[in-house]
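A single protein chain has been omitted from the complex, and every remaining protein chain is retained in its original position.
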Amino acid sequence: MKYIIAVIQPNRLDDVKRELTAVEVHLMTVSSVLGCGRQKGITEVYRGTTEAGNLLKKIKLEIAVNEAFVQPTIDAITRGARTGSIGDGKIFVLDLHECVRIRTGETGGVAIG
Amino acid sequence: MKYIIAVIQPNRLDDVKRELTAVEVHLMTVSSVLGCGRQKGITEVYRGTTEAGNLLKKIKLEIAVNEAFVQPTIDAITRGARTGSIGDGKIFVLDLHECVRIRTGETGGVAIG
Amino acid sequence: MKYIIAVIQPNRLDDVKRELTAVEVHLMTVSSVLGCGRQKGITEVYRGTTEAGNLLKKIKLEIAVNEAFVQPTIDAITRGARTGSIGDGKIFVLDLHECVRIRTGETGGVAIG
Amino acid sequence: MIDTGDTAFMLMSAGLVLFMTPGLAFFYGGMVRRKNILSTLMQCFIVMCVVGLQWVLYGYSLAFGPDAGGGVIGTLAWAGLRGVGMEPNPEYAATIPHQAFMIFQAMFAIITPALIVGAFAERIKFSAFLLFTILWSTLVYDPVAHWVWGAGGWMKDLGALDYAGGVVVHITAGMSALVVALLIGRRVGYNRTSFSPHNLPFTVLGGCLLWFGWFGFNAGSALSAGGLAAIAFVNTNIAAAAAGLTWALLDWRMNGAPTLLGAVTGAVAGLVAVTPACGFVGPLSAILIGISVSMICYVVVTRLKPRFGVDDSLDAFGVHAVGGIWGTFATGIFASTAVNPSGADGLLFGGLRLFGVQIFVAAVCITYSMAVTFALYKAIDALVGMRVDREEEILGLDLTQHKEMAYTLLD
Amino acid sequence: MIDTGDTAFMLMSAGLVLFMTPGLAFFYGGMVRRKNILSTLMQCFIVMCVVGLQWVLYGYSLAFGPDAGGGVIGTLAWAGLRGVGMEPNPEYAATIPHQAFMIFQAMFAIITPALIVGAFAERIKFSAFLLFTILWSTLVYDPVAHWVWGAGGWMKDLGALDYAGGVVVHITAGMSALVVALLIGRRVGYNRTSFSPHNLPFTVLGGCLLWFGWFGFNAGSALSAGGLAAIAFVNTNIAAAAAGLTWALLDWRMNGAPTLLGAVTGAVAGLVAVTPACGFVGPLSAILIGISVSMICYVVVTRLKPRFGVDDSLDAFGVHAVGGIWGTFATGIFASTAVNPSGADGLLFGGLRLFGVQIFVAAVCITYSMAVTFALYKAIDALVGMRVDREEEILGLDLTQHKEMAYTLLD
Partner (left out) sequence: MIDTGDTAFMLMSAGLVLFMTPGLAFFYGGMVRRKNILSTLMQCFIVMCVVGLQWVLYGYSLAFGPDAGGGVIGTLAWAGLRGVGMEPNPEYAATIPHQAFMIFQAMFAIITPALIVGAFAERIKFSAFLLFTILWSTLVYDPVAHWVWGAGGWMKDLGALDYAGGVVVHITAGMSALVVALLIGRRVGYNRTSFSPHNLPFTVLGGCLLWFGWFGFNAGSALSAGGLAAIAFVNTNIAAAAAGLTWALLDWRMNGAPTLLGAVTGAVAGLVAVTPACGFVGPLSAILIGISVSMICYVVVTRLKPRFGVDDSLDAFGVHAVGGIWGTFATGIFASTAVNPSGADGLLFGGLRLFGVQIFVAAVCITYSMAVTFALYKAIDALVGMRVDREEEILGLDLTQHKEMAYTLLD
């Protein structure tokens, strides 16, 4: 099992979700984060004081999947999130040791989906 | 050492914390996330435009523990979060390679608690 | 590759970023979390009802790095975040199995930076 | 004859009083949890619509129309504003159009049921709320307004003094709030989870809108722009200031910090208590009323409420009923004919009778409001159910009652 | 001769109308996405500045100055307020300083272009917006105001009735909004992503400020604190209440829940529709106007708009144009000389002519506003471009047009 963390542009979420649904990945956890990366932000100005906008709004997805789904999930995210411009984001894949469904107490591969 | 990530219903947080305290797990990091899962959301309506509510408010817990605490922690979360209805959430267990307490520079198992 | 998660005091972010830049770590994902730890919060009072303030505002950093950068990153965070008081935070290091740059499709070590 | 100054004053005052209901909505809305703010705002807003119509259709006639006999209720002679036009009605206000008086009173009829919202916040079913509000306005507010303010009203004839609505507005709403809070029960999670206010700046905004609007409420009750309006205005400001400061100081002493929620709550309590008194008392009395009401409400809200385990969620009882009762008594203590010759002398100035009348009137209205509210609650509960399901309550009323969310989560 | 009551009333009313523009800003601002709220607020705010100046420099003179001939436009005789001083101008208002009349009208000139903001929200370039606003005020608002309200204005002489701006304000702004919405095109993501309101409490706050300020708008249009002001005030409240309730009930029936956004939208529609009628109709007519306008606007906003795929983002057309047109017709139906002898009788009271005039006047103003707006749009688009780049739109106007963010993200 793998724990996939993806950081994407906020406005790509709907497309990414469509692509994930297409490969039968329905379960995920979403949150709002700030990204510090290659992409340049817009400098803000408050009463003449400028703030370099180096933290940009991004969306983080966390998706636990069985091995068979790892590559399809990565591909789906990539399809949905890629625009070709700097700032499209990254996908990180971590090993997942165990997974438990709280409702039933099931563990392992069956609990993931 | 393990890094436990749990996604639970927002209103279960207090109970989960009580259960965790009971097994001597006091340290954790909490955040607000949105869950996309089996649980159906409520469709919203704004001036006649409907929005399928497929992202539901959840709370995410992150808890780093030594091996001995893994199962007690999972059990405590399960006890506190289970209602038996869809949407109760999941627990994910990842391997934790290293842990550092910033204040003292301690590492490994002693730094975790 | 490692996936480093650090929880720090909110007001240390700027210093941590400065230290990270100094060791050539520029990419990271930042979010706002609540910490439950040793540090005592301030009890709040609303019309006479007290609320023990056991969740404190913290900032979470997520940084994926190649092996060579692991120790420098940990050290930089420690330098920037340490004040010596309880609540300074923790650094967790997880194994990172894979990394993909969405824009280019690159994977592994080259995608990380 | 119409006086332009008085008319300008009364129309602006009516606007200010209308503005209090949104103020109340934000005062309350900031105190509930994020998932329930819209329901709280909606309840206040829909009252502006529903009672706004009820009043012109028949409410005004019941309350202020020609007495049906015995000073108990008005007839329907003025239903649909028949005969209520541009000419003044000298029985109420000789220098402003009758419609100006009517609409000024409408705003009082609107805010009163909205006050009750604080008692059952975060758990009432919207349909039940709507039914309750319409019936309550008709069966509690309209009659009591007639008794105290209507031409021929029996409490008025008895000599009861209620300048701007301590009895008519705050006692009726606050006591009904207590009944509903007791019957509907505590919120899920009471004493187990935190009910911290989700947006205190909104509460402060609302509290300040209330303070601002209250000038229309109290000074406008002079029905003319003269010395009495000025006195009422000044007393209003003084009592709010004194009570706000007092609550903050009590908080400081009891909990180690002067809270903003406390200061705003205190100011509202001061405004409530000075409401019946503002046109009858002098400035130093207003200070005393302000200080004392905060002390009393503080004890009720922070000590008695938790002890009895009543979930009067936003203290509609603790502030409005308690403040209104104390204000009504205080009028019987501090009123002075030296300030307002058309009033009477209170205890302090040798007037025993007024004090007795005030207690009697308060007692009758307390009993009446509680009894009717109890009956209404039981009837509506049987009919449609007053409370939402447990699951709905946990999800929040915004989503389950209104299919809306106050704030986007990701955007 | 100056009457202090009337002057007090008009200055306070002017203040209330000015206050409507921030109200509108929050009404709109709550509905856009988090990344665009400042741009929406800014557009409304800068209108207060720009048109506030335009009006005293030459706008007032164009609209209300001595007729240049044919009732088409005023001369520049009063430019820079030359001759507009403390003395009353009896042609407009005999009992208040001329400047008081001028500034009351200024507030109408300000809010009108701000209404259009709802149509092109979240995608217009600020420089283009600024140009558009100045030109639109000069070429649409000022002439139409002259036709309908100016001394010697041809529509006024024709007998058109527009008490407080159904034609002058709502039709001109709302129809121009439609043109701009069509020309500027849909927002990126239309029908693909969610455009949910990011902060509904702000929208409610704004809606309530509008309701409050509308008393100044409508009652103030009596230009004197007497019976007519009271009537207009009362009708305003009634129509808002009836329309707000109606929309909520429609929502309940159609979507299974009474939404707060619906109730507030309905109330605004009611206020729009009663605007031209408020000084000419009785209270029961006001109820009917309120109910009917919500039904009509509901269909346009929730049924026709999606069908035609027009991205009138915040329903500037669907509420203001539709409500304004219906209100203008409704005035031709419900107006009664029994209420206001200086008005005329509508259809219901046997007056065919008025109804015809109202339709004619509405039609002319619709055509005129649309034509001029079309030309202005094309010209400005050619000159500086009306719409921001796709990337800027995705990042949001707050950052790209104003270099600011509404809310801090981490702090």
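Just so it is clear, A, B, C, D and E label the chains in written order, and each chain counts residues from 1 on its own.
Note that a contact is a pair of C-beta atoms (placed from the backbone, for glycine too) under 8 Å apart; a residue touches a chain by one contact, two chains touch by 3 or more.
Everything numeric in this text was worked out from a predicted model, so none of it was measured.
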Task: Contacts of the hidden chain among displayed chains - done: A, B, C, D, E
Open item on the list: Just to verify: which one of E:92, E:126, E:154 or E:374 makes contact with the chain not shown?
Closed with: E:126
Task: Selected residue (touches chain absent from view) among D:33, D:125 or D:305 - done: D:33
Task: subunit C residues touching the omitted chain (full complex) - done: 11, 13-15, 34, 42-46, 53, 55, 57
Task: Hidden partner chain, residues of subunit E it touches - done: 2-9, 11-12, 14-15, 18-19, 21-22, 25-26, 29, 37-38, 41-42, 45-46, 48-50, 52-53, 56, 80-81, 85-87, 96-97, 99-100, 102-103, 106, 126, 199, 202, 205, 401-408, 411
- [ ] Determine and list the subunit D residues touching the chain excluded from the picture.
- [x] 3-6, 8-9, 12, 16, 33-35, 95, 194, 196-201, 204-205, 208-209, 211-212, 215-216, 219, 224-231, 233-234, 237-238, 240-242, 244-245, 248, 255-261, 263-264, 267, 282-284, 287
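Simple rule for what comes next: only the chains that are shown with their structure count from here on.
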Open item on the list: Strictly by the touch rule at the top, which chains does subunit B share as contacts with subunit C?
Closed with: A, D, E
Task: Contacts common to subunit A and subunit D (chain labels) - done: B, C, E
- [ ] Report back the single chain whose CA centre is most distant from the CA centre of subunit A.
- [x] D
Open item on the list: From the mean C-alpha coordinate of subunit C to that of subunit D, what's the distance rounded to whole Å?
Closed with: 50
TODO: Could you grab the centroid distance between subunit A and subunit E? Build each centroid from C-alpha atoms only and quote it in angstrom.
DONE: 44
- [ ] Could you give the separation in Å between the centres of subunit A and subunit C, each centre being the mean of its C-alpha atoms?
- [x] 18
Task: Multi-chain contact sites of subunit A, meaning residues that touch two or more partners - done: 13, 30-32, 34, 55, 94-95
Task: Overlap residues in subunit D, where contacts from two or more other chains coincide - done: 194, 403-405, 409-411
Open item on the list: How are the chains arranged in terms of who touches whom: line, ring, star, complete or other?
Closed with: complete
